[in-house]
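One protein chain omitted, others in place.
Entry: chain A
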Amino acid sequence: MAPSVEYYCPCLAASPHPPPPHLPSSSYSFHPLHNLFFCEECDAVRCNRCVMVEVSGYYCPNCLFEVPSASVRAEKNRCARNCFLCPNCRNTLTVVPSDPPNDGLDRTSPIVSTSLGEPPFFLFCNYCRWDSAEVGITFEKPTGLAAQLQKYEDSAPEALEFDRLKEHFEPFLRASSSSSAITPSSSHHHSNPITAAASSALARDIPGVGKYNPLTRSRSGRDKGAHKTDIPDYKARVEVGSAAGLGAGGGEADAEFVRHLETVAEVATVEQRWVNSWASSLHTGDLKPLRIPLQSKKSKRCPSCRHILIKPEQKAQSVRYKIKLVAANYLPAISVSLPHARVALEMMKRSALNRSTAQPEDQNPAAAALLAGKTYSFHLSFTNPLYDPIQVRLKKAQAMPTPGSEAIGEKAKRPPFQVNLPSAAFPIAAFAEAWEYEDDEDMFGLEDDDDLDGLGRLQKDSRGKARTVGVVEKKANVTVVAGEVILTKEARGNVKFNMLVSYTYRSDDPDPTEGNETGTPSRHASNKQPEMKNFSFYTVVDLGPIVPREETRHDTDL
């Protein structure tokens, strides 16, 4: 894995500090910058785990038709046009006529016009060659197939049973919404009349099944009693014992089927049966074409102030947004690299160049590894997205003794590595449109060393390693700084640490809520004294795995 930097989202947590970087669970708190949002109102980073998501529109991922919400309900969240998934492999099915195609090739890609051709029509998978005629589904006309299939679906025993359940609980649903605040203890989810009714229905005696008597029932039993009497017992359409007889799976029939199997392919896989909410037939031959589930476009809101962070354009396939507040437009983008690994790769590529074009991939020669007991330099490159210059200051977050780690017995050992970051603040120039467009060549430095402006000129040793901690390079709106990591001889695992990034920027808008902000006076001798603000965020820097000493020899031998 290439070295990486991810950004911390506190997800409204009380503590502003990120979790220790080494815990596997910590990965949920760190995200690539481009996955994060930024709430201007709260002046805070938000992520997909904490934002509130709302559906702003439905569409079919195959025919791309935008489906109005009213139809979504009636059509049960699936496309009502001619869009079907193969029940065998999940490829999209094609409608084909039953007259033989005019050349043999066409059978594998039946892009035959459906306006001609002879009935009956059937659905064909051009990936696994499943077809609906195999399971006895054919159509007289090549149109309106979804409606016909939905008729089957809606008349299936499980669908009827579900409708009946819904009908049964409808009065309680209505009652609960009108009298939701009757009992003060109604916040307890067991005392809600719907769940009470459902649990009483579920706890009903089933012939041959022992009665389950959870302890919690006795606790919630008292306040539930008030509602319990209002709810008549649900009477199923199909009794549990007889469901197997309807081909719904289970029972002696399945055992008999499995006993006489000739190939495993006769049994539908779990993935193929997964979509059913009801125990379904084991037979591959009973799989039905699936109407394609709809997809949605989503709006996202800040979980704290509810301001909209993401609002897509109405059109389903548009990739534009009416509102798009992404963190990448507010926080500097950080990338990390290991100069010694880069040098090693370059050597390799140059030697390979005569063969063909070298692509920069994750090749990992031994020379690029991090060896225990050694000291390495690393480069952090900061890109400023703002139209004003910023001042950045870095700090390694203290590896706080976690309450959990001590309990496990992992006592505060000597840390496996020590990180040195530049202690002084460094500037990053403003982003300018001109750098973004047209001849970007200048920006990426065809001239290698000329741009070093003296400020952070480093002595490079023969292998190109920069030894100093500080600014290495400044180009356009990018500043590269060098840090250093000292690995102990016993170091193991990944070189992974939390880093606090603080930056000072000029605030454009005269802030009405001034005083709340950690504004700092301008250091620039500007004539208008622009208001400066400070923003801090945590990141996790992962430089990659440490190669232990013993293994080193092995690696170089290979």
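To be clear about the criterion, a residue touches a chain if its C-beta (ideal position, glycine included) is under 8 Å from a C-beta of that chain, and two chains touch if they have at least 3 such contacts; residues count from 1.
One rule holds for everything that comes next: contacts and distances are computed from a predicted model.
The chain that is not shown carries the UniProt protein name "Dynactin subunit 5", picked from "DNA primase", "Multifunctional methyltransferase subunit TRM112-like protein", "Ubiquitin-fold modifier-conjugating enzyme 1" or "Dynactin subunit 5". Touch with the chain omitted from the figure is made, among A:Cys9, A:Leu345 or A:Leu500, by A:Leu345.
Looking at A:Cys11, A:Cys42, A:Cys63 or A:Ala367, the residue that reaches the missing chain in the full complex is A:Cys63. Of the options A:Asn35, A:Gln418, A:Thr468 or A:Ser507, the residue whose C-beta touches the omitted chain is A:Asn35. On the side of chain A, the interface with the absent chain consists of residues 34-35, 59, 61-64, 89-92, 94, 101-103, 105-106, 109, 111, 113, 116, 126-128, 295, 298, 310, 312, 316-319, 321, 324, 326, 328, 335, 337, 342, 345-346, 349-350, 353-354, 356-360, 381, 440-441, 443-446, 478, 480, using the contact rule stated above.
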